[in-house]
Every structure is written in C-alpha cells, then in structure tokens.
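Then we have chain A:
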Amino acid sequence: MLASAVKVFSNGQNFLRLLEGLWMTLKLSAAAVSLSLFFGFIVGLLMLSSRKTVRTSTRFYLETIRIVPVLTFLFLFYYLLSRTFKINLESVTVVLLTFTLWGTAEIADLVRGAFTSIPRHQKESGLAVGLTDLQVQLHIIAPQAARRLAPGVVNLVTRMIKTTSLVFFIGIPELVTVSQQVVEVAAYQHNRPAAFWIYGLVFLFYFIVCWPISKISKSLEKRCLY
Partner candidate 1 sequence: MELSYIVKFAPAFLKAIVLTAELAALGIAAALALGAAAAVAIYHRTPALDKLASAYVELARNTPLMIQLFFLYFGLPRAGVRLDAATCAVIGLAFLGGGYMAESIRGGLEAVGKSQIESGLCIGLTRLQLMRHVVWPQALAAAMPSLSANAIFLIKETSVFSVVALADIMYVANDLMMEGHSNETNLMMVTAYLVLIFPVSLICSWGEKKVRSAGFGG
Partner candidate 2 sequence: MSEDSSNILVIKNLNISFGERKVLKDLSFEVAKGEVVVVIGPSGCGKSTLLRCINGLETIESGSILLDGVNIAEGRIPWPLVRQKVGMVFQSYDLFPHKTVMENILMGPVKVQKRKPAEARAEAELLLERVGLLDRRDSHPRQLSGGQKQRVAIVRALCMNPEIMLFDEVTASLDPEMVREVFDVMLELARRGMTMLIVTHEMAFARAVADRVFFIDEGVIVESGPPEAFFAAPRSLRAQKFLNNFKFEDVKTKKTSL
C-alpha cells in the first residue's frame, strides 16, 4: 500500500494536475460568489420592498430554490436550455448560471435578515438627531447590516467551494473530476491502490481550503455580537 502512495505521489504530473483541478474549483467558486453577491444584494433589497407583489415573488423564488437540490437544478437547466429552448451554452456558463441562481437566493435571504435584524430605534434615533432618510441608511444602517452580513457571506464561500464538486457530473475539470482522472491513469499503470491515497488527499485539500474560511466566518460572527 505504501509503495503505491510513493509511486503515485512521486509522479510530479499527478500533483500538478490536482492543483490545476483545485484552481478550477476556486475560480468557479469565486466567480459564482461574486455574481451571487451582486444579484443577491439587489434581490435582498427587493425582499424588503413595501410592495406586497414584489415581496411575494422574491419569497417564491427563494423557497423554490431551496426545495430542490442544486444538482437537480444543474440538470434541469442543462437540459431545459439545450433541448427545450435549443440554446446551446458552454458547460461552464450553465454551471455559473445555476450556481449564481442558487447563491443569489442565499445572499438575498442573508441581506434581508441583516437589514431586518437592525433594531428600529437605530433608524429612529438617527432621524431624531436630524439626519435625512438617505443619510440614516448610508451611515447608520448599511454599515451595521454589512457587519451582520459578513459571517454569512464568508460561510457561503465555503459552501460554494463544496458545491463545485457537483460539476463532476458535467465533466468540468475541477478537483473531484481531476482526481478521478488521476486515479484512472494510475490504475492503467497498474497502481490501483492509488485511489485510497488520491481521494484521501483531495479530502484533505477541501478541508485545508475550507476550514480557514470557516474560522474567519466564525470570528466575524463573534465580532458582530456587540
């Protein structure tokens, strides 16, 4: 068994390929989170709208995204776009589209939660000292909302990184896909036990990447509990 480990790791190519896979994972996550932040903020603010129809429709959107697994959405959009609407998009585009739809819903909910959790008297005391509505929003509400938002957003980054593992089903060369390829090549080279080591290593990769981010999220949460 140990010989197998040595064999598969001493092949520099393997390690490099795994790192490339990790890079793809990170790129996908970063892109999806950024897009989700942008759209999520907008939808989140919409959820606070005074118009009932706007609130209900955004709520409906949120609940729909939540009831079905992300992989199912991936599948749904992939075939909906290519077969039903005959729009042929690149795999990566479909993936980003799906992840952004999911991430937007999550961020929107976080934004809504952050803004509604600020006690009303914050706004009232701001108005009482003579600030305009806009000034209150900008200088008093928004900074506090941002602080409350931070842990959830960082937490989403972790979740997004883990969710990218789903694109294995689509064949995009992220970490899980690449690791399987490495294992197959190793098996071809008569090194079948490599599977144990490669998958074990990738397991650790995810942990090494996600754990620090989780810790940041936790410390942000502690700090915002003034």
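Quick notes on this structure:
The rule is short, and it goes like this: a residue touches a chain if its C-beta (ideal position, glycine included) is under 8 Å from a C-beta of that chain, and two chains touch if they have at least 3 such contacts; residues count from 1.
These made the cut because all candidates are chains of the complex that A comes from, given by their letters.
What you see is a predicted model, and the numbers here were worked out from it, not measured in a lab.
Checking the candidates 1 or 2 against chain A in this complex, the single touching one is 1.
Per the touch definition, chain A reaches candidate 1 in the complex via residues 1, 4, 67-72, 75-76, 79-80, 83-84, 158, 162-163, 165-166, 168-169, 176, 179-180, 183, 192-200, 202-203, 206-207, 210-211, 214.
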